[in-house]
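Working notes for the structure below.
With one protein chain withheld, the remaining protein chains of the complex are depicted in position.
For chain A:
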Amino acid sequence: MIAHPRPRLLAAGALSLVAVLALSACSGSTVEPDASATPVDGGTLVYASGDAEPDCLDPHVGGNYPQALLATQVLEQLVSRDAEGTIVPWLAEGWELAEDGLSMDVTLKPGVSFTDGTPLDAEAVARNIAHLQDPDTGSSTGYLALERVERVEAVSDTVARFVLSEPDSALLESLAQPWLAIQSPAGLDRGTDENCLAPIGTGPFIIDDWVKQDHISLVRNDDYASAPADADHDGPAHLEGIIWRFLPDATTRYAALEAGDVDVIDNAQPDAVARAESDGGISDIDAPRPGSVNRLELNSGQAPFDDERVRQAFLAAVDVNPGIESLFAGTAARSYSPLSSAETAAYSDEAPFAVDVERAAELLDEAGWDEVGSDGVRSRDGQRLTLRLPVSTNQSIPAEVSLFEQIQAQAAEVGFEVTIDQLDLSSWYAALGANEYELVSAPYTKLGPDVLRILYHSDGIVPAPSGYFANHAQIDDPELDDVLDRASRSQDADERSELYTAAQRTILEGSYILPLYDQQNHFLVSDDVAGVRATDTVSTVWLGDAWLVG
């Protein structure tokens, strides 16, 4: 899934306000809850999301992160992934791949029912996959994950057979994503408009009411009995209910948490995370999203970055470490990998990113960019060495925009002219679609290393019908394509991991990207709440084990 829109309209001024807030904050409880205490049942937790309010709560429709956050409380998937990166049972208790890799039999947990009473059976799974693949559903993320699934057949009540067009080593990882959650067929039968308002699942909570622009109220599923293998406890949730609010402004969201009006917030900004750490009473859950890291992609499809030396010069000219350390207040670690640290397959290499300003200048001279104008900008045959960097204000938080400004200044030292253009999401995609960029930051969330195929296979240069294409670095390397294709079909875990390592090496050594840090995803939790954790699938918050401390 493409990193989703977040309301950032007002975030820019928030940084300047930190000082004011720090001065005015004189409270700050230091009560430490006993983490080993026995869970208490009852009470309602207030969750405040900084993400845009979803238009549709059924994650099959479209498929973005705000939908996944809520769906995690209500709907469940066939499998989950644990902290070690191993796929573990959830609604499915087992699975078996055919020898030719062209089909997989999934055995369902017995005795599970949706909250409307409909039993979970193989037909229900088949119905869900068909729903995701039906153009009228309007699925984007889930649909893409099922590319190689031809159909699902019910072999028996409890065994569903996934029939594939070609082997897919990422299938289980795909099925672990909330966008492929299994819903009640009776719920789906109500039609998209109604199902969007309150999808029906098997999860620990049930959607009770949705007051648009205000909140969604969830109540406990008292019959809950299908916790994933990585959950802390079986059976119904401790909480009686959840009030799910939307607080788009980062500063007021944090103020509401501090005041005790809400118990958990997401999209916590670096300044808030740093402040929570020093003030106490609030703890941080650092849950980087899976898939890609946040990185600058260098468009190798056109001049000047079609010349590898110019790409190398850019990477040698910019030193992002001090900026990341200061702008993110120590809350984000530098990455040297194309993959998120949430992926066990991530391969890191610092060498291609060694800073050497003199070497950068030499490389540019060699590449013919040796005329330096009075403004310090290099040119070649009258062409200025300009790098356009369109920035989506929905996706890049203020700290990241500031980092780009530092990069702009550093690159100028060796003669690059970086132009930063802050755009709203639609205009930003339009700029990418029109190839009007040399640099771009476009993080991508997907479970497992197969995200590399989406982002760096030459197929990803071909635009989707919407005009979107995922390979912004525009890497067109038949050898890399072959490695990624083989990895995605591989039946052997070791071979798969070797192939993905090789692919990452090619990407890093080819100077196509400048990795920055994991996709930041911080939840701040009041010490009045215990048992909150982020999932090891797409790092959404899991409240099925949470309880309110005395």
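Here is the rule we use: a contact is a pair of C-beta atoms (placed from the backbone, for glycine too) under 8 Å apart; a residue touches a chain by one contact, two chains touch by 3 or more; residues count from 1.
Everything below uses one rule, namely that contacts and distances are computed from a predicted model.
Within the choices "NADH-quinone oxidoreductase subunit J", "Methionine biosynthesis protein MetW", "Biotin carboxyl carrier protein of acetyl-CoA carboxylase" or "ABC transporter permease", the name that UniProt assigns to the complex's undisplayed chain is "ABC transporter permease".
Shown as candidates are A:259, A:354 or A:409; the residue that touches the absent chain is A:259. Although one chain is not drawn, the whole complex shows that of A:193, A:234 or A:375 it is A:193 that touches it. Remark: the omitted chain is touched by one listed residue; of A:116, A:214 or A:482 this is A:214. Screening A:52, A:88, A:186 or A:412 for touch with the missing chain picks out A:52.
Touching the chain that is not shown, out of A:425, A:461, A:502 or A:549: A:425 (per the contact rule at the top). Although one chain is not shown, part of chain A still touches it, namely residues 1-2, 4-5, 7, 9-10, 13-14, 17, 20-21, 23-27, 48, 52-53, 55-56, 61-64, 67, 135-141, 143-144, 192-193, 196, 211-214, 245-249, 251-253, 255-256, 258-259, 261-262, 394, 424-430, 464-468, 470.
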